[in-house]
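Take a look at the structure below.
A single protein chain has been omitted from the complex, and every remaining protein chain is retained in its original position.
Labels for the chains are A and B, by order of writing; each one numbers its residues from 1.
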Amino acid sequence: MFDTFILILDSTVRLSTPLLLACLAGLYSERAGVVDIGLEGKMLGAAFGAGAVGYLTGNAWAGLLAGIAVSIGLALIHGFASITNRGNQIVSGVAINFLAAGLTALLGQTWFRQGGRTPPLPEGGRFENIELPFAEAMRDVPLIGQIYSELLSGHNILVYIAFAAVPITWWVLFRTRFGLRLRAVGENPAAVDTAGISVIWLRYRAVIVCGMLCGVAGSYLSIAQSSGFITNMTAGKGFIALAALIFAKWQPLNAMLACLLFGFLDAVAIRLQGQELPGIGEVPVQFFQALPYILTVILLAGFIGKAIPPKAAGVPYTKERT
Amino acid sequence: MNKPIPNSQLDAAAPVAIELRNINKRFGPVHANKDIDLVVRKGSIHGIIGENGAGKSTLMSILYGFYHADEGDILIDGQKVSIADSKAAISLGIGMVHQHFMLVDNFSVLENVVLGAEESARLAGGLDRARTELKRLEDEYELRVDPDALIQDLPVGLQQRVEILKALFRGADVLILDEPTGVLTPAEADHLFKILNVLKEEGKTVLLITHKLREIMAVTDTVSVMRRGEMVATKHTADTNMSELAELMVGRNVLLNVDKQPARPREKVLVVEGLNVTDSRGVRVVKDVSFDVKAGEIVGIAGVSGNGQTELMETIAGIRRATSGTLQIDGERIDLAKAAPSPAEMRDKNLAHVPEDRHRMGLVTSFAEYENAILGYHNAPEYSKGWLLDIAAIKQTAQAEIEKYDIRPPDPLLKTANFSGGNQQKIVLAREMERDPTVLLVGQPTRGVDIGAIEFIHKRLIEMRDAGKGILLVSVELDEIRSLADRILVMFDGNVVGERSPDADESELGLLMAGVDGDVT
Partner (left out) sequence: MSAGQLPRWVDYGLIPVLNLVAAFLVSGLVVILIGESPIEAVQILLWGSLGFGEGIGFTLFYATNFIFTGLAVAVAFHAGLFNIGGEGQAYIGGLGVAWACLLLDHYVPWWVTMPLAVAGAALMGAAWAFIPAWLQATRGSHVVITTIMFNFIAASLMVYLLVNVMSEPGSMQPETRTFEDGGRLPFLNDMMPWVDFGTAPVNFSLILAILACIAVWLIIWRTRLGYEIRSFGANASAAVYAGIDPVRTIIITMLISGALAGMMAINEIMGSQHRLLIEFVTGYGFVGIAVALMGRAHPVGIVLAAILFGMLYQGGAELSFEIPAITRDMIVVIQGLVILFAGALEHMFRPFLIQAFAVGRGAAAQAG
């Protein structure tokens, strides 16, 4: 029973990682007042970029860089539309999701001719799992040893990066000049403007950080969790991350908890597939798949606390003509 | 035309802090600033007065780097400078307190003060130094405010203080205040003026933008008058008076008295009793207000803006919910807490409402003019044929109102946003007045309206009164209230603190508006 539990938690960590990276990505963007429903598309683009370059170079780090570059590219399109041109941020996000879905499949087929997939990664093209020191030795220690060697050890570097990004994000947001300005521009861009700070450049930086993290999230899917890109491999994870962001009320630590919760639901769903639960019977796997969304809607309805987005989120900044 | 007095002759001894030469700024077809020259002396309080839309805010925005002048030079301490953005303005020692505060509501005072002036990439050091500096500034200028309080928890007076601190923290030598008293109670305004005097004594230069003559007379050393984008005069405040300034502002003698016969009030058409209103933040904004309006009279509500007038009007119009109170209109008594009528139901009871803010409420500016002519009356049977709207009938109504109220251009198909402020206001007035209401609520009827339209609007209001309508008028312009109303109620902090006749002493009304010496407190 305990072993099963550890296993579920272990896969929770693996499943939460891309959600967490994308969720933090969205956090930077939305805290700066740029709503981003294009997390999904940026992740997908990154997954493709990483998969393709990972395959071509056989170097996971090169793949990661490519993934990040693609994602930042898409983020800049979003920035150009919603910051420079003051377009509708939702519409721009939708467009990016389409662009990524179409281009990855199209280019994948053109370049690799495997039905939109990238070929399996060669040696070195994928991030391998890292054994933490003494993991093997600790394995036999009850409880702590198991937690250490099964749960904490044996993940790839991106998992650790994702979880390290949580305190870093908190620190950046609340302890640095950039963070102060970022939060300010999401609440009242006019205050930032009159304080002599460029709203546009600040928001661009937020959007670029968002692209960077989405890039890691997408790369994780294709060159860490799997070995290669598959058409539409994000399968809605960007939207779950978005849901988690709302669920987390735009707070970094909450974001981690929300993503762990949603990852846990996913892990349980996989575990329970086709199994009878005592007293309940078989719980349809679709229920678990829908649960993150249902929970988020319930939260949005204000039944479990109130999710108040940054005040200026979604509103393009225009200098007022008085 | 008055030739601008070359103000370099004024106080020629004191050094010049700011000089503007030949500033021009156009927004499309609007020439917002035209050949502006201005000299501001160091260590003085320099007022700039003008009507709404005279170009004061545009000029100051140019000085603060928010807009760029199409032509002209800016000199600071005698040096020609180019102010590309607010950052450049700040580094030149210019600070600005905007009409709408530029504060982040969920940040602390300290965070707001350091925003943009953090010193280093890490916050901690900067915040500590700012805390010390803030303490020093607070002591030096008597600007006390808790650095850890959240802005959203502070009253507006203190929020404004934070804005001033922000500017001083950035080392501002010149402080621009844009309509700073609009949101303040008279007591808070007095306190602000004290602060401005302290700043002056400390050698700072203050530019005070306002449309209120009283403030200019109370606090400035020098005053410049703007009219329709031009700087028409600069004078020592001591050498001028309110009526001269008023004349300069509008370009001719101001008709402060509207030509009217004494009112002949008849039966009560609107009775408000024990009205209490709480706003969305849970603050009581209207407190136990009772009054009545009779057919054939104008009751004016005077007061500094933000003392419950808006909420009072909106509650009577059915837009806001009351926590308690009754309303009697046209003989029918309604319990506002239990059976709150909707705005539509109030209209059915022959109540018409010209809201204070035509852009926010009175009009849908993206609609064609004729569509706005039925806003709120769109369910009336005369505008429908069966399931569908009777577009022809609506256009006919609009056309008739355009002619009667001389709305220009006379095109019912034109988008409402493309009409001038005065004509937009006429669209609203026409719509509300032409429905033959028993009671007419009018908020700020002439805000942002040019002089010609003001006279027209005032005349129409008197005609309505003489036709036996009961009119409740809210205006922050005391002069307007005094010239139109037959009785004046003064509101302060949600209370009606007194009733006076329009020829009551002005200082007495001012004291009432300041919450001093009221009948009820």
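What to note about this one:
Note that a residue touches a chain if its C-beta (ideal position, glycine included) is under 8 Å from a C-beta of that chain, and two chains touch if they have at least 3 such contacts.
Everything numeric in this text was worked out from a predicted model, so none of it was measured.
Note that of B:Val81, B:Ala149, B:Ala263 or B:Leu389, the residue touching the chain absent from this view is B:Leu389. Among B:Thr240, B:Thr365 or B:Ser420, the one in contact with the hidden chain is B:Thr365. Between the chain not shown and the residues B:Ala84, B:Ala121, B:Ala187 or B:Ala344, the one that touches is B:Ala344.
Within the entire complex, the positions of chain A that touch the omitted partner chain are 37, 77, 80-82, 85-92, 94-103, 105-107, 109-110, 116, 236, 239, 242-243, 246, 284, 286-287, 289-290, 293-294, 296-297, 300-302, 309. In the full complex, chain B contacts the hidden chain through residues 28, 317-319, 342-347, 353, 355, 360-367, 371, 374-376, 378-379, 384, 387-389, 391, 415, 417-418.
What we mean here is this: only the chains that are shown with their structure count from here on.
On the chain B side of its complex with chain A, the touching residues are 27, 57-58, 61, 64, 66-67, 85-91, 96, 98-100, 102-107, 111-112, 114-118, 120-124, 126, 166. Touching chain B in their complex are the following residues of chain A: 174-181, 183-184, 187-188, 190-198, 311, 319, 321-322.
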